[in-house]
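Note that this complex is displayed minus one protein chain, with the remaining chains in position.
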Amino acid sequence: MFAIIVKRIGNAALVMLVVAFIAFMIFQFLGDPVQLMLNSQATQEDRDALRIRLGLDQPVIMQFFTFVVRALQGDFGVSFRNQREVMSLIAERFPATFELVMVSTVLALLIGIPLGVFAAIKPKNLAARVVSMIGISVPAFVIGIVLILIFSVQLGWLPAFGRGEVVQFGTWSTGLLTPSGRLALIMPSISLALFQISFIMRLVTAEMLEVLRTDYIKFARARGLPDRRVYFRHALKNCMMPVVTMTGMMIGDLIAFALVTETVFQWPGMGLLFVQAVMFIDIPVMAAYLMIVSVIFITLNTIVDFVYLAVDPRLRQAGSGGGSHVR
Amino acid sequence: ENVLKWGAQRDVVSLDPYSYGDTFTIAVLNHVYEGLVRYDEKLQIAPALATSWEVVSPTVWRFHLRDGVKFHDGAPFTADDVIASLTRVSDPASPLRGNLPAYKGATKVDDHTVEINTTPNYPLLLNDLTNIVIFDKEWLVSNHAEAPTDVGKGVEGYATSHANGTGPFKVVSRKPDAETVFEVSKDWWDKPKHNIDKIIFTPIASSATRVAALLSAEIDFTNSAPLQDIPRLQASSGIKVLASNELRTVFFVFNRTDKTIASDVTDKNPMNDIKVRQAMYQSIDIDALQKKVMRGLSRNTGSMVAPAIPGYADALDSRLPYDPDAAKKLLAEAGYPNGFSFSFVCENDGYVNEEEICQAVSSMWARVGLKANLDVAPTSLQTAKFESGKFDVGILGWANEPMIDSFSILVQVVHSKVGTSGVFNWGGWNYPEVDALIDSAGKELDREKRLGFQTQALMKVKEDIAFMPLHQQPMAWAMGPNIESIVQLTDNKPRFWLTMMK
Amino acid sequence: MSVETQMTKTPDVPRFARVRAFLNGDLAHGFFHTPSAVISALVLLAIALTAIAAPLLSPQDPYDLTQLYLDKAELPPIWSAGGEVPYLLGTDVQGRDIFSAILYGSRISLMIGFASVVVSVVIGITVGLISGYIGGRIDNFLMRLGDLVLSIPTLLVAILVSAIFRQLLPVSMRDAFTPAILTTSIAITSWVQYARIVRASTMVEARKEYVLAARILQLPSSKIMISHILPNVMTAVLVTATLNLGLAILAEATLSFLGVGMPVTQPSLGTLIRIGNQYFFSGSWWVVLFPALQLSLIILAVNLLGDWLRDALNPKLR
Amino acid sequence: MNAAPLPNDGPGTGPVLDIRDLVVEFPTRHGVLTAIRGVSVTVGRGEILGIVGESGAGKSLTGAAVIGLLEPPGRIASGEIRVGGRRIDNLPKSDMMALRGKTIGAIFQDPLTSLNPLLTVGDQLVETIRCHLPLSRAEAARRAIDLLNEVGIPSAELRLQQYPHQFSGGMRQRVVIALALAGEPDLVVADEPTTALDISIQAQITALLKRICRDRGTAVMLVTHDMGVIVETADRVAVMYAGRIVEIGPVDDIIRRPQHPYTRGLIGSIPSLVTRRERLVQIDGAMPRLNSMPPGCAFHPRCVLADTRCRTDLPPLQKNGSGMAACWNLAAGNAVEAA
Partner (left out) sequence: MTNALAKPTLCVDDVACFFDVSPSWFDRTVMRKPRRTLKAVDGLSFLIERGTTFSIVGESGCGKSTLARLVVGLYQPTRGALSFASGSGRDGFVRTQMIFQDPFASLNPRWRVGAIIAEPIKQMGLRRSGAETQARVRQLLETVGLSGQDSNRYPHEFSGGQRQRISIARALAAEPEFLVCDEPTSALDVSVQAQILNLLKDLQRELSLTYLFISHNLAAVRHVSDRVAVMYLGRIVEEAATDEIFERPQHPYTRFLLDTVPNLDRPNRDRVPATVDLPSPIDPPPGCAYNPRCPLVTDICRAAAPEPRPVGSTLVRCHHAIA
């Protein structure tokens, strides 16, 4: 068990290192930082001085090493565009994205799983089929625009943009504690979650249909267990493995997709920052965002692996190497 | 409590007015920081932190500073602050250095008197000073912000995210790209002509979202109402739109060096042939552009400056007629019967409907055989291309702010790149006669004479079709029912210290 | 339920027999009895045909700047007051015919979607077969590579890749290469899924006795992989590929919507929506509505078809 | 021991399971496939009835019909199934649910897949026990231990905490049997309970089944295609061919004196451990598919004795010696045997 945990963490660290390398390479490839930092009037001496100050005269490996060390300390340099420390920029934006993504995840799971079970039990139900299709077929940005048109402009019920009023706890801010903050969260989280609702729903349905055909479900029925118990205790539990995996993946995807939602709803999160960074080729922000999202993503997947161990006794066996999950 | 919610198209770059020569940033920060002089409601120069001034000699101006002015942190305003601020803005690393071209130095006479040394007979110092804002020296020193922020140093300046001015509002909080909150400064020296307690400034990049926010009363005001939405906004009850055209003239500039950047003509630069420039000019259907792209809100112009700018003359304003056939003929005469291709660098966040203008013009050019490789990107990316001359045709808008005088465009754009002049001479154009005229104007204290030189210079430029003026661009403000009155001047700067709420 | 005549054996007319056998087969029968599959296939066929024949059908070439006239800008659809022939669905602010732009945009969307799926399938199959059949260190390496790709969200990779490529290319080549860049950036992240599917099935198939029989004959590994294993893993790949086609089209639209996709002068559906978005409140609803509808319709049809295929080909659900 | 189906004279006295003229159909797009074509069979208290036959003969379907777990679209088209005298084939879903496990237990072929891998063996046992008997958790756990002991799993208390994957194949099948017996059913339907197991474990499981049947008086319907298992375990055996019972009778009689030509072929095709024959008896051809059932006796295309009547008329299952057989040419067959 311990071995498995150590291994998972080691794996995650390795992947992180490679991601760091990619981020570093973006730095190296996307133009010369010196060029980007100094204006055209700068002299050659200025350039050389800056080059040395930035450590760009060192061999690439050393530079990478410095990059990693500084990244570990949360130092990703200064945003070209905002002229502020990238880390503090991201730290400021992170709560907004986090809140949005978490609410969407909860929505996706709370709505997606029961709907998925329902659709598996009643495969012919039309409403379920429609829901399972809408989310994956109508792009989130289209949904966002339509929602704004209906609920903000026509009905005036919900705010069209922003987070509403937020409560600050140190560096963390939350909109969940104020009525306007909660109202503001509704449309962005729905438009973000819709894809995932459909996705989780389809996943659960597909898994359920498969699990319901297994011998142990047949045997559970043959023992006279009531349907509800068969569906929710026996079948659903066995469906949860891929759902757990996908939830890990999903949160990462949500963070990425949040940038679409954030663009539409002017949600002051990391995604907006990133989109702007891409437009402006603000490399430190791009690199930091890439690293941070990967950290979150990899952490989640590592947690998922541990959840696996908790859920599936077969994987806990020493020496069985743990669960390499297949998507 | 009167809270004004302001939805802008974009955020200010920084809280430091000296960090970036950006008109909008300075306009927003003018609520917090003030200069020695300012423009009044009629765009006339009026005293601000200086109460009076006199020209002591051709090179020395003396300013008498206002008594009893306090910075937001409570520190008193003195001559040291003025000197520190002038030093800061004229630092070699300061991007605003060009806004104060004649500045040579400053000396403290006493706590409330300063002398500024300039180049001889510089006529426009006051105009320049309208936008040179004053920091508190102690605040700068104790926060190590005496020098302007230098990105190269890898540290952000304290002033980037903090502000301490003397203005009518003070900054309470700021989250870049999300929200900046201003609160009324009770200790403002001037008599407030507003009743605002708080301004919440929010950038909303998506124009649709911004309009939706205004329609659903989430914001009270926007200084950039999308032109296409104006009819809709006007039709909504309670929403007022103030639309007219501003000082800014938008025009195209040419690469005038010997080599093209991305063209199928490689042996020479076709842009150096006046026939080609005229062909390009005459193939632009400016009326269609005005009607469709600018929604009838821009003012077509043949001049490089707006009528309100001193130096303007009616004779400057005539345009060459739209005539694609003539254009084709000119091209043929110039040796390009089948046209040629070139790079056309535009931004998508600079001027009003800029991307659409460039697209539309590209298609007009295409019809006479000119193939523009349209390169559209945010300003920050394109600026680098402009500054390094990596374009064949580019777009530029010039409002002559803060000078409000045609000398501004002449010295910064038209003049060849010498010393502090010609900072925006991107394409390497060079007209020695025009340069001479500009230089004479820069040393002429007599206003009429000076403007005569300037008009003459503008005329020469026009005759050579050195640039291709399009229009004075529109400005459109929209406000919700909470706003009682607001002052809109042609410089397109919101002035909330002149705004009443209901 | 139609009444099929019992299939009589026709041994010596192979071609027609195959067609007939296919039409009589479960797959075709199931297809013709699933209205959603038939309708979506028809819709998709119609969209694909009109997209391919766009130059013949559309009154205007929206990518040809000389055909855009400002005085025809923002015309409403033909049935509204002010609509003009031939601008069926109206025009945008540049005078671009929306109908033509949709046809051309669908062409780009479908092309990029399809190409990226094909590219990723090819990569995925190659990697998956090698990984699954040869195993060992190569397998380990390839799978770790896949993990790595998956450890960054797809959309993010796509944005970065397309942003980087665009930055590296000179302006004059950029527009021409954008479809290829988009294809690459979408494909770069989606091959892993196929690789995993193929690898898993390959490992199952490789243990099956028909493969052992081939190995006993000392057939070269490449031949075993391609002619024996590949046909047996294609079903799963096909299903996933169909479902992913929807995702790929969506990805292209999203990138274009975010401004890192197709340029305004060659709009894809996503670009059209991004442009149209600005005119949403101004009354020019047709600029955004029709492209959005078309995009949703394409993805919906692809997904419905994919769903049907998945159900039809899944032996476990029979 | 009853050879012939008894008339049902009420609970207690009659057979535990009484199937009469069971017909199971699958409606498909090319018409209705009749997979079970009139099966009648009874199982008495404490009796083990073996059902043998080739793959696809309909053995499992018969079992599934009794448990009420025919996979849709399969359905009982006609006939009756009575358990303990009560008719169960037309019960509503919920009543059938209550009956399963309580009155009818079931054991499936593969012990590896019959247990939910994510729940401990104890969980599954306790849950099943509490579903049928009004017991507290602790009481149910005690009963679970008793059950495990009964099926011969040592240190049952410890084993309750373990997951199925920690059990060996034979142990798992024991757990499955314990689960099937948890509700103390009167009838157990065992579908190939030993097929997936090694010979040595097979012996353990058949012995266990026999013991339990003897001790508890449970009726067992043992479905298998392995004559050997039947011979070891069953009291009576029914031979199925193409959805019908072609012969039924006491095991000894069927092995020694098979009456139906199919049974005879079947027995003859099993190689013997004791004697060595040069060639095995071979029934040529294969069982017909459901969609191409020949008219008359389904076995006639493979039957050496087939005559014109076999090709047109369906032979009824008729009494013959100690058992019953369905063949027009039984007399001839008997004559052969007698000779």
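Some observations on this one:
Each chain carries a letter (A, B, C and D) given by its place in the written order, and its residues are counted from 1.
The criterion applied here is as follows: contacts are C-beta pairs under 8 Å (C-beta built on N, C-alpha and C of every residue); 3 or more make two chains touch, one makes a residue touch a chain.
Quick caveat, the model's predicted, so the values are computed rather than measured.
For the chain missing from the display, the contacting residue among D:Val229, D:Val246 or D:Cys297 is D:Val229, taking the whole complex into account. Within the complete assembly, A:Gly10 is the residue of A:Gly10, A:Gly156 or A:Pro179 that touches the hidden chain.
Only one residue in the set C:Phe32, C:Phe141 or C:Tyr210 touches the chain that does not appear here, and it is C:Tyr210.
Residues 11, 14, 208-210, 212-219, 228, 231-232 of subunit C touch the missing chain (whole complex, contact as defined above).
Annotation for subunit D: contacts to the undisplayed chain at residues 54-55, 168, 170, 198-204, 206-207, 210, 225-229, 231-232, 251-252, 255, 265-274, 276-277, 279-284, 286.
By definition in this document, only the chains that are shown with their structure count from here on.
Taking each chain's centre as the mean of its C-alpha atoms, the one that lies farthest from the centre of subunit D is B.
Chain closest to the overall centre, judged by the mean of its C-alpha atoms against the mean of all protein C-alpha atoms: A. Taking each chain's centre as the mean of its C-alpha atoms, subunit B lies 92 Å from subunit D.
Across the assembly, subunit C contributes 277, 280-281 as residues in contact with two or more other chains.
Residue positions of subunit B touching 2 or more other chains: 206, 208, 212, 215.
Considering their complex, residues 67, 69, 97-102, 105-106, 108, 110, 113-120, 127-128, 131-132, 163, 165, 176, 179-180, 182-183 of subunit D touch subunit A.
Note for the complex: subunit A touches subunit B at residues 37-40, 42, 46, 50, 53-54, 77-78, 80-85, 89, 92-93, 96, 145, 148-149, 152-153, 156, 159-163, 263-266, 268, 272-273, 276, 279-281. Residues of subunit B that touch subunit C in their complex: 206-208, 211-212, 215, 226, 228-229, 231-232, 262, 285, 288-289, 291-293, 341, 343, 355-356, 359-360, 362-367, 373-376.
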